[in-house]
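What you see is the complex with one protein chain gone and the rest in place.
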Amino acid sequence: MTSLRWIGVIAWKDLRAEFRSGGRIAAMISFSVLACFLFSFSLGSLVAGRDVAAGLLWLTVLLASISGAGRTFDAEEEDGAFRHLLLSPVSRHAIFLGKAAANLVPVTLVAAFTLFALTLFFRIAAPGSVALHAAILLPGAIGLAAAGTLFGLISRHSSLGDSLLPALTFPALVPLVFFGATASSRVFLDRPWAEISGPARLLWGIAIGVVAVGALLFRYLTDD
Amino acid sequence: MTSLRWIGVIAWKDLRAEFRSGGRIAAMISFSVLACFLFSFSLGSLVAGRDVAAGLLWLTVLLASISGAGRTFDAEEEDGAFRHLLLSPVSRHAIFLGKAAANLVPVTLVAAFTLFALTLFFRIAAPGSVALHAAILLPGAIGLAAAGTLFGLISRHSSLGDSLLPALTFPALVPLVFFGATASSRVFLDRPWAEISGPARLLWGIAIGVVAVGALLFRYLTDD
Amino acid sequence: MHAQEATGPRHGMRIGHGNGGRLAYLGFGLAAAGVATILLVHWLVAFWVPTEAAQGVVQRIFYIHVPAAWACFLAATVAGLASAAYLWLEDERGDMAAVAAAEAALVFGAIVLLTGPLWGRIAWGAYWDWGELRLTLTLLLWFSYLGYFLIRGSVADPRKGKRFAAVVAIIGVLSIPLNHVSVVWFRSLHPEPVVFNPEGPSLPGEMLATLLTSLAGFMMLFLGLFTIRYVIENHLRHRNRTSQPDNSGALT
Amino acid sequence: MTLAARNLVCSYGPTRAVDGVDLEVADDSILAVFGPNGAGKTTLLKALSGERTPDEGVVVADGKAIRGSDPEWRCRVGLVSHRTGLYMKLTVMENLLFFGVLHGLAKAALAAEEALAAVGAPELARHRAEVLSHGQRQRVALARTLLHDPDILFLDEPFSGLDPNGAEALEAVLRERRSPGRIVVLVTHDLRRGLRLADRVVVLRRGRKVLDDDRAECEAEALVGLFTDSGSPA
Partner (left out) sequence: MTLAARNLVCSYGPTRAVDGVDLEVADDSILAVFGPNGAGKTTLLKALSGERTPDEGVVVADGKAIRGSDPEWRCRVGLVSHRTGLYMKLTVMENLLFFGVLHGLAKAALAAEEALAAVGAPELARHRAEVLSHGQRQRVALARTLLHDPDILFLDEPFSGLDPNGAEALEAVLRERRSPGRIVVLVTHDLRRGLRLADRVVVLRRGRKVLDDDRAECEAEALVGLFTDSGSPA
C-alpha cells in the first residue's frame, strides 16, 4: 500500500516538473513529427505505407523515448536530490517504478501520436483496429519506459556512464522492437487476432520482464 | 591567430572530456546501428537499398546528432564552468566555433559509421565513391554540428529541454537534410560529378551559412 | 516585469500612454480598412472575377490563400528583423515589435495552412502531401513561431527567454527564401509563382486586379493587427512596471 | 539512542578516505567532526548514515549493526550535504511536501510550514527553487532535513552560505532539538561554532582519527595544530 503511494508521489513529482515546463511533451511529439516527415519524404514514393508503417512506428517511438529518457535523471542530479531520494525510506523498487511510470506518460503519448501521424503521412486508409494497436503499443511503451529509466540512470551515474553500458541498453531493446514491429505490421495489414495474439502476448511478457529486471537491477545500480 | 588557438583549445578540452566519459559517442553510434537494423528489417525486402539509402542515411545522422546535441553543454554546467568560460577573454565566436568543432567529431563519426552500416545491412554492392560521399557528408556534418551547438545551448536553459530542439532546428536543418539526401542519392546511384556538384556546392553554402549565423547569434544567447 | 523600460529613451517607452492611444486608433483604423477590403474581395471573387479554366470554382481560394501567404512571410520577416534589432540595439521596442509580428505570422500562417489543404483536397485530391517541400517548410515556419512563444515562457530569466526567442525568430526567417524557390527548383504539385516570376505576371487582368486588391487588404490588416498588438504589449509591460512596488527588493 | 563506529574503512579505489575510524556518539549529544580538507569527513558521514556500505568495519546504532537499506533506519536519519538536493523546477513547498510524503508524514503541509519557519524562511514557500539565492536554498535544504523530525542528524557544513542570522537560527534549532533519543553529527570548518555546540569533538586527518575528546578540553587554536598536511589527499 505505502509502496503504491510512493510510486504515485514520485511519478507525480516527475510529471509535475515535466508539465510545469509546459511543452516538453509537445516538443517530444514534434520529434516524432520530424521523424515521420523525414520517413515519408524519403520513402513515401517508393513503398506502400502499410508495408513499412510498423517498422517506422516502432523506430520512432524507440528513438523518441530513448532521447527523452536520457533526461529522466537530470532533475535528480541538478543539485544532488537523488541522494536524498535514495536516503528516504522509500524502497528502491518504488523509486524505479515511480520514475518509470512518469516516463510512461510521454512514451505512450508519443506512441499514440506517431501512429496517428504515420497513417496521415503515408495516407494509410485502413490502418487497422485502434484497440489492437493499443494492445500492442501499450506493452511496448511500458517496456520502453522502463528501459529508458534504466538507461537514463546508467548514462547519468558518472561511474557507469563512463563505460559502454549506455550503448548496450539499446541493443537490449531489439527483441521488444522486433516483436512489436511484427505485431503492429499484422495489425496494419488487418490480419485476424489469432495471428496477432502470439506476438502480443510475447510483448507483454517482455514488457513485464523488462520492468522486473529493471526493478531488480535498479538497487544494484544505485547502492554505493 | 589567437582566435584559432582558442578554438583549438576549447575543442581539445571538450574532446578530452568526451573521450574520458565516452558515453555519448557510444550511444550515438549504437543508436545508428539500431536504426539501420530496423530499417533493413522493415524495408529490406520491399525496396532496393540504393534507392532509399540516401534518405535513411541523412535521417539517421540528423536524429542521432539532434539527440546528442543536448549533451553539448552538460560538462559546462556540471559545476558552473560555463560562466567562467564566458568571463574569460575568449571571444564568443571562438567559444561557439570551438564547441561546434568538438561536436563535429561525433557527428562525423556517426555519419561515416551509418554509411558503412547501411551499405552492409542493405547489401549495397557499389555504394558509389567514398570521396564523393565524404564531400557531401562533411558539409552536412558541419551544419548539423553547428546547429546542434546553437540549439543545445537554448535547450539547456529552457525547461522544455532537448525535446524542444527539433521544433527550433527545423527551419535551419530541413534544407540541409533535403539537399544532402538529394546529393547522396545521386552518389549512391553512381551519377557523374556534374550532377552532384550543384547540390554539393549548395550544401557547403548552407553549412557555412549555419556556422556564420551561429557564430553571430551565439553572443546573444550567452550574454546576460 | 521588464525593468529595462525604465532606462529612458534607449530602452523604449517613448510611446507612453498618450501616444499609445493615438497609435491604437491608427491600428484599429488600418485593421478595419483591411477587413473591409477583404470583404470587398470576397464580393469580387464571388461575382466579378472570371472562373479559371483549368481548376474551376475552387481556384477562387487563390485570392485569399496567396495574399495570406505573403502577409505571413512579411510578418515573419518583420519579426526576424525586429528580433535582430532587439539583439543588436538592445532596444526593448524591438522585442515588442517582434512579439506583435510573430503573433501576426501565426495568424496568417494559420490562414494559409487552412486554405491550402482545402484547395489541395479538390485540386490534388488530398489535403496534404508530405513530399512537398513548400508545404513542409510552411508548416515548420509556423511551428517555429509556436516555438518562439514557448521558449519565452520556459526560461527562468525572462531576459534570456527574450533573447532565445529572438534567435528562433531569426533562424525561422532563413527558410523563407527556400520556401519561395522550392516550387521552381523541385518538381512539385504546388503552382509556381504567377506574379513574381521573371516574365512578369502571367494572370489575366481581372484576376491580377482582384489579387492586388486582396493583397492591399491583407497588408492593411497585418499593419493594423501589428500596431494594435504592439500597443497592447507596450501597455502590458508599462503597467507591470508601474504596478510594482518601488522596493520589491527580492521575492514576494 | 547511541551511535558507534568500529574500525571503519572506506576507499575510493586506492584512496582510503576513511582509514580505520572508531567513534562513539552518546545519547542526547552533539558530536563535532573537524579536519582538514580531504580528511574524509564527508565520507565518514556517508558511512555513518548508511548511505555507503563501509569496506571494512561496522556502524552500530543502539547496539545493532545498521543496514543502509533498512527503511526504519532511513526514517530516523536526516542529512544535510554539500549540495542542497532540491528539485529546481519545483517550488519550495512542493519540494518539502514531496519529501514529507516520502517519509509518510500525515500532516506534511503543516510540518513543511513549521520547518520553513524554523530556518527563518517562511515566505519562500511559493517560489521555485531555481530562483532562490545560495543561502535561501541552503535554508530550504535545512528545512527539508528537519521536516520528518529525524532522531539522527548528519550535518555536513550546514552553516555554509547562511547569513549570521540564519546560522544563529540553525544553532537555536539544534540546541532546542537536543533531547534524549536524539543525536547530531556535525561536520564543520567553523571551529568556534562547532565547539560552542558540541559535546564531544573528533578530529580526522587523512582518514584517521587524531583526536577524540570532550568539548571542554578543546581549544580552537590547538585543534588547528592537528590539521597539518591539510589538503593533501594521499
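For clarity, chains are labelled A, B, C and D in written order, and residue numbers in each chain start from 1.
Methods note: a contact is a pair of C-beta atoms (placed from the backbone, for glycine too) under 8 Å apart; a residue touches a chain by one contact, two chains touch by 3 or more.
Values in this document were obtained by computation on a predicted structure and should not be read as measured data.
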Which residue of B:2, B:129 or B:197 touches the chain not shown here: B:2
Absent-chain contact - pick from D:22, D:163 or D:213: D:163
Residues belonging to chain B that touch the chain removed from view: 2, 5-6, 9-10, 13, 16-17, 20-21, 75-76, 78-81, 83-92, 219, 223-224
Footprint left on chain D by the chain that the document does not show: 12, 15, 35-38, 42, 82, 119-124, 131-136, 138-139, 157, 160-167, 169, 189, 191, 224, 227, 230-234
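We adopt the following convention: only the chains that are shown with their structure count from here on.
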B-C against A-C, pair bridged by the larger set of C-beta contacts: B-C
Length of the line joining the C-alpha centres of chain A and chain B, rounded to whole Å: 25
Centre-of-Cα separation between chain C and chain A, whole angstrom: 38
Computed distance of Cα centres, chain D from chain C, in Å: 58
Sites on chain D at which at least two other chains make contact: 89
Contacts with two or more other chains, residues of chain B listed in rising order: 158-160, 164, 167, 170, 178
